[in-house]
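Inspection log for the structure reproduced underneath, given as structure tokens.
Incomplete set of chains, arranged as in the complex.
Labels A, B and C are assigned to the chains in the order they are written; within every chain, residues are numbered from 1.
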Amino acid sequence: MKSAVVVFPASNCDRDAAVALEQITGNKPAMVWHADSEIPKDTDLIVLPGGFSYGDYLRCGAMARLSRVMQDVIKKAQEGRLILGICNGFQVLTESGLLPGALMRNAALKFVCKPVGLTVTETQNVFTRRYDAGQRVVFPVAHGEGNYVADAETLDRLEGEGRVVFRYAPGENPNGSARDIAGILNEKRNVLGLMPHPERVCDPLLGGTDGRAMFESLIEAVG
Amino acid sequence: MECELKARVFVTLKNGVLDPQGKAIGHALNNLGFASVGAVRQGKLIEIELDERDEAKARAGLREMCEKLLANTVIEKYEIELKA
Amino acid sequence: MRATKVTPEVVKEHGLNDEEYSKIKSLLGREPNLVELGVFSVMWSEHCSYKSTRFHLRKLPTKAPWVLQGPGENAGVVDIGDGDAVVFKMESHNHPSFIEPYQGAATGVGGIMRDVFTMGARPVAMLDSLRFGEPGHPKSRHLVSGVVSGIGGYGNCMGVPTVGGEVNFHRSYNGNILVNAMCVGLAKTGKIFKSAAKGAGNPVVYVGSKTGRDGIHGATMASAEFNEDSEEKRPTVQVGDPFTEKLLLEACLELMATDAIIAIQDMGAAGLTSSSSEMADKGGAGIEIDLDKVPQRETAMTAYDMMLSESQERMLAVLKPGREAEAERIFRKWELDFAVIGVTTDTHRLIVKHKGEVVADMPVRSLSDAAPVYERPFARRAPKTGTPSYDATRPVTPSLLKLLASPDLCSKRWVWEQYDNTVMGDTVQRPGGDAAVVRVHGSRKALAVTTDVTPRYCRADPYEGAKQAVAEAWRNITAAGARPLAVTDCLNYGNPEKPEIMGEIVAGIEGLGEACRALDFPIVSGNCSLYNETQGEGILPTPTIGGVGLLTDVDRMASIAFKREGDAIILIGETKGHLGQSAYLAVVEGKEDGACPPVDLAAEKKNGDFVRGLIEAGRVDTAHDVSDGGLLVAVAEMAMAGNIGAAIAGGDIARLFGEDQGRYLVAVPGGRAGEILAAAKTAGVAAALIGTTGGDKLAVKDQGDVALAKLKSAHEDWLPGYMGG
């Protein structure tokens, strides 16, 4: 699998994502600068990493959406390439319109960093096929604005179409997200955005390996 | 100096979108003893200097800025105020 | 303030006394103009010149074979093998944080990070040592909330994990909180950057943010005692922008990968003034600056404004001639300002031009070596002695719960969950244990980091208390299995012009020196923050110690959590039952009195080396030092962390809650207890089997049980409850 990690100004989980990708896929991902015009042609997976792109100014992800490389990311998403947005990357995806809804300030109005229990609610997709449906996993969250919001109709549709992939386990919702939503797919199921950090749980020394199966799913899907 | 326009853009959450920040402020004000404070909503104020004389044009431009960047219309609405 | 004429009032407003002003005149051979006066006032302030402490600081041990850079640069540097170096420093941002907690704390983090990356290191860990007034004080909650979100706001955006620190409350900080931030970075030994601007004719470049009128006279503010109306005056505080700092970090590291830099230094307190004069001074050079070239954010800025501005996220560098374009390309790529603003000279003078005129011209030495050094009179206070009376019949378990729920000993989860503590993918031990452990990226090595001090002890006995702070840091690192390498400090005290405070400072520095020497734990960087008083009331003497240690193999590491049922719990070190100045007396009896526990440095070293040896040999994976709250609190912490209970031997209050130093608890599979006890005997270390792990409660023989869940809620609930969720 060939992957690329987009580096926005003040992305700060770009290295974390690259380390996890290399560890699991055996290939170093291409690090693509936000001002570049293109993602390398043969890229299978594009990761939009966590961080504070453009200082989170105005709204998280609002400025990053306008960066040059995003034009190509949007194009590649439409072509069916796989896009994974983690944390700030998820925010960029909603701001770009690649995923519905929006991520608002955490209900408790504080940044929150801790391991959180999640339920993998959906495994019929390239990102989570190596998990069992209903499986409980623990990924850390680290964000100030992860409160997923969408109108009821959109939420119903996401649920009805099996596009809610991760939910915070009962009682563990760290940010007030609607219907405990932690991660969602787009309609074509090639774009996943999630607030928790799978790339931070790929090494047993760092408190778990629950994130590995996501990358293994992708390898299995792409070959 | 040029004849310029100054715009104030107010970006607020749509009705129906929960505003925990506003609620927290209201709560804090009540706790501080401001009993008459009812609902509180928090939004953004963006002040923009425009090198443009034509009000109608300016307004159209600002609307476009809001749609394209300043507001996330999934959750926010906006209001534009212009003065010379 | 901005009167053009230098009158006696203007001199006084600049915090310079008559004697100092005469000295300035004789150094210049004339009266200074206003710009020069401003420059002198910040450079000669306590904050920049260390005029009250310099004489005493010289006595600290700063050398060891592994120390590559001791005090005197932006941060200390220690060799950790394989061509890697750890670069670290701690700094205070007390006064700004009291005035504007969010920005004060945030810019404190930004400033200390710049100190570290200006040396060529990538910051890999942050720690924050915080002290607030008593919880009931009307300002405390607001300050806690602002400071914590400021530290998180900056550190999180930088993508550097905040992995450790302290939070204490005491009425002596009611009007003067302490915010000490420590940054730890990693560099290559061959790629350490320093600030000596050697050579003449080299371009001086300015990079980062534009200059505004931020925090003008911040440095003098940090050195002046607070009085009633300083809250009203509301001086301009600096506002930080972590986004720009993140870009600055990446841009600097990119430029540092080339060999274009001769010297580089961040613009911290006293901004352009201190960076330019210090670089020239260290390089034995002169420097000429043209202020018209300085990127400016505001209009009509005067030379005075620009020289004294403390705008954040700026750096000054001296490049090799001809490398400007290459450097500019890098900074432009990161969308940062870049300007060649001057040149180094061989005149040994700092010359500042503005609008075609020379607005300052002074010998560089007059700002550094020639700055005043005071051997201020000091009075040593007799240390407190004895043990206050207490109710020896009080039941033990309710007191344990009370201690765990006390503001100083309760869990600080509410704080550190607001910090991204796992970003960068190397945090091997998160906050909540003893030292935090951060892996050296891409290797098996790891750094153990901690900050410590018990100000209560320091007030009872400034000398023993300072020794204890060093010993506790050393112990926390040791408990993780790491070898303690070196120390950074932040010496927070009151007004040094008062002999009794100066006495605390002198004794404190002596205590630090003594402990660091005995433990082979040299001081490589640090910071003094004096005049921490409000209306004449000094804070508790607070010499915060930041310690860094090295684990050569992360797999041989210990943590505090009980890991198995049926483990034997062994207490290392001697227990006499020292209750003076203990958390027990303070919390349960409401008495902060008596002698603080003495530190026997030889025993400290022997016990620590023994415990570390066990961990390094893979014989122990569970260890915790015994500190605040004594034995019972330490056992409870291990039980809560591992979610496994324990049954332990009983004893009297002094035994269970005494704070004798040099002690550790280790837990090993039951069958191995004999072997550990025998090894201790051979090593001449006191050791005793005191209990066994297991179950879901903490049972103290003959004193009753407490359910783990109850311990946890006592420990976890106080701070969120206090902060309102």
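Things worth noting here:
As a working rule, a residue touches a chain if its C-beta (ideal position, glycine included) is under 8 Å from a C-beta of that chain, and two chains touch if they have at least 3 such contacts.
As the structure is a prediction and not an experimental result, all values here were calculated from the model.
One representative per chain kind is drawn in place, while the complete complex holds these chains as A x1, B x2, C x1.
One rule holds for everything that comes next: only the chains that are shown with their structure count from here on.
Chain centres here are Cα means. That of subunit A falls 36 Å from that of subunit C. The distance from the centre of subunit B to the centre of subunit C, each centre being the mean of the chain's C-alpha atoms, comes to 41 Å. Put simply, the C-alpha centre of subunit A and that of subunit B have 30 angstrom between them. Among the residues of subunit B, none is found touching two or more other chains.
The set of subunit C residues that touch two or more partner chains is empty.
Across the complex, subunit A is touched by residues 17-18, 20-21, 24, 44, 69-70, 72, 74-75 of subunit B.
Subunit C contributes residues 149, 152-153, 156-159, 241-244, 246-247, 334-335, 416-428, 430, 439, 554, 725 to its touches with subunit A in the complex. Subunit A meets subunit C in the complex at residues 9-13, 15-16, 19-20, 50-52, 54-57, 108, 110-114, 140, 142, 144, 197, 199-200, 203, 205-207.
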